[in-house]
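Of the protein chains in this complex, one is absent; all others appear in place.
On to chain A.
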Amino acid sequence: MLGKLIKDRTVREAIASASVIGLNLVSATFVGLLMGWWLDRWLDTKPWLLLTFLILGIAAGFKNVVVEVKRIQKADAEEHEEHGDTDAKP
């Protein structure tokens, strides 16, 4: 597996793209939470803005994941097209 990782550029790129997804989900959630907490403290509207922004943050995280997976799928489809095998395509 390690040898394949060093030799094959596409495997390396796939691993790099896949490793991105998890942290994107979490960091968007945290940014939403922090924004909500800060706005709550500023505008004195405890706890409504915190909840709103937390939900928005979670939504943003999921949006990130969807965008990222779409990008990986597109790169994958192009890869298969280049090699001319059609059976792996949906």
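Everything that follows uses one rule, which is that a contact is a pair of C-beta atoms (placed from the backbone, for glycine too) under 8 Å apart; a residue touches a chain by one contact, two chains touch by 3 or more; residues count from 1.
By definition in this document, contacts and distances are computed from a predicted model.
Trainee: The chain dropped from view, which UniProt name applies: "Carbohydrate ABC transporter permease", "ATP synthase subunit a", "Putative membrane protein SpoIIM required for sporulation" or "Indolepyruvate ferredoxin oxidoreductase alpha subunit"?
Mentor: "ATP synthase subunit a"
Trainee: Residues of chain A in contact with the chain that isn't shown?
Mentor: Its contact residues with the unshown chain are 2, 5-6, 12-13, 15-17, 19-20, 23-24, 26-28, 30-32, 35, 53, 56-57, 59-61, 63-64, 71.
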